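What follows is a set of notes on a single structure, which appears directly below.
One protein chain is absent from this view; the other protein chains keep their places.
Chain nomenclature is as follows: A and B, assigned in order of appearance, with residue numbering initiated at 1 for each chain independently.
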Amino acid sequence: MIEVSNLTKSFRVSTREAGFKNAVRALIKRKYEYIQALSGISFRIADGEMVGYIGPNGAGKSTTIKIMCGILTPDSGECEICGRIPWKERTRHVRDIGVVFGQRSQLWWDVPVIDSFELLRDIYKVEHSAYRKTLDELTQLLNLNRLLKTPTRNLSLGQRMRCEIAASLIHSPKVLFLDEPTIGLDAVSKIAVREFIKERNRNSGTTVILTTHDMQDIEALTERILLIGRGRILLDGNMRELKQRFSRHKKIAVAYAGSLSSDMLSNCDGITVREEKMGRALIVLDSNLLTVSEVIEMLSKTVDIKDISVEGVTAEEMVVELYKAYRI
Amino acid sequence: MKLYGKFFLINLQSQMQYKVSFFLTIAGQFLASISTFLSLLFIFSRFPEIKGFTLNQVLLCFAVVQMAFSFAECFARGFDRFPSMISNGEFDRVMVRPRSAIFQIMAYKMEFARLGRFFQSLCMLIYAMIACGVFWSLSKLAVLFLMIICGSIIITGLFLVYAGLTFFTVEGLEFMNILTDGGREFGRYPFSVYGKEVLKFLTYVVPLALYQYYPLMYLLGKSDKILYGFLPPIGTLFILPCFAFWRFGLHRYKSTGS
Partner (left out) sequence: MKVYLSVFKIRFSAVIQYRAAALAGIATQFAWGFLEIFAFRTIYSGNESGFPMPFSQLSSYIWLQQAFLALFMTWFYDRDILDAISSGNISYELSRPLDLYGRWFFQTAANRVARALLRCAPILVVAFFLPGPFRLSLPENGVQALGFLVSLALGLGVVVAFGMLIYTLTFYTLSSTGLWAVFAMLADFMSGSVIPLPFFPSGIRKIAELLPFASMQNLPLRIYVGNIAGSDMLIGLVLQCFWLLSLVIFGRLIMRRALTKVTVHGG
């Protein structure tokens, strides 16, 4: 159980202006600015939930994660994870959590992966039998068999990420923080990583908090998203509901024979024709005003439809819409 | 302790991956203080003694300082790299592990190439021990041993302060060099050579003289105060305020995350 209420945090940064003269001036007097990174964040995450934590760069994502990991102390507010306050009982708290920073490695660069794992086992004081069991499980699920004896520096990015995730789970944490776990990975590795996370969440009941810019990750993994912007939680909602809310607009791509009277379509409320040439058209409709079948009916009256596809908004577009709606 | 051993092995294993570089660096480290050594030879070729110390006595002093430093640098090397650990986020990784941060920093990076300096100081120490004309009774050997071990603990304290300062600024650290690198370079002479004020500073503020000057006076028979032989362990108390300072810095880091 994770409970966060009214977290605030501000940082002081020195500002520098460009130019030679300003550089000299800054030598004498330096200006500082306060940046409010978090201004009252509250949410609650139940055990075994999988949550996507999204927001643009600089919105306060990593500050929140750092507080939840016990690295930072907030200015005010409360946070309790598995009954502990992270920054007050750091060493006890971090036994319960696993962290994957997608851009940094926690494995020793020059030694075989298995050696890093064994060191982690000792750092976390994991029982040998429990370690064996976890390792077997992870090896099988992540397909690490051939990788364990290889030094980290010889692994591809995708292989390394699989090992990184395994490394974060050696002590069987209750909560797993994933920061951009699929960044830079190829399609196959991405899917493998996602599958594994899903599996882990389902079977071991690990709570997963995922921060990412890759909306496909979010779409594939999480039911619930938390949207943060300008230091506040702007939205805490179910992925499906959100999609419905933002899927007013549907795209219809149609290939046809005959001539499409675009005037007729454009005059109709709720329809816009985005593209139209050489027997292909892309039509966007507002589902509050028209249904898809009405549009198809209209189309089939004027032209001979050869192929047609209907798409809702993608998660990516939805996020752009969200950012626009909240002006962040 | 067992975990430290594990870290030790994994460090050794990684550094052995680059054998040529490793041995070249050891060789480099072996020669590292050659210029200080030469300067001593040159100065003493002109003057037979300085403030009553002969060349061989000064070499004994220099060897003890070098050796204490080489131990401290080898095992507490992580503190030296601490500024980059903070800036590249490695320290955040340390913070999400259930072990004390100091332990992890010390264990994370040991630099065995520093042993080059150790071997060099060992050669010098053995030569100086034979040549300086001290009769090495058991108690004097014990004092010598204490000087080296306690010396490296005191120096580790300085490294701790250095790392602690990193929490406040990454720019102003150069000043610490006067105590760390300076403590090594100027440690070639018994600290009394630099005058009363400097000696007082190094006795009461930063107690480098407690492992160097005073016990040396006892070893060389220039003073018969047995107390001087016990000063090195007393000097190690210096690590307590250093530790407190580190804790203070860490606390601040947690609240600013700078």
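Criterion: a contact is a pair of C-beta atoms (placed from the backbone, for glycine too) under 8 Å apart; a residue touches a chain by one contact, two chains touch by 3 or more.
Computed from a prediction, not measured in an experiment: that's the story for all the values here.
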Using the definition of touch stated at the top, determine which of B:32, B:74 or B:131 touches the missing chain.
B:32
Out of B:89, B:195, B:221 or B:241, which is the one that touches the chain we can't see?
B:195
Contact with the hidden chain, among B:7, B:186 or B:214, goes to B:186
List the residues of subunit B that touch the chain left out of this view.
18, 20-21, 24-29, 31-32, 34-36, 38-39, 42-43, 45-47, 49-51, 113, 116, 169, 171-175, 177-178, 182, 186, 189, 193-195, 198
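The definition used in the following text is that only the chains that are shown with their structure count from here on.
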Using the touch definition up top, name the residues of subunit B that touch subunit A in the complex.
2-3, 6-7, 10, 13-15, 17-18, 88-90, 92-93, 95-100, 254-258
Parts of subunit A lying in touch with subunit B, wherever the complex brings them together
11-12, 63, 66, 69-73, 75, 87, 90-92, 94-95, 97, 99, 101, 104, 106, 108-111, 115-116, 118-119, 122-125, 151
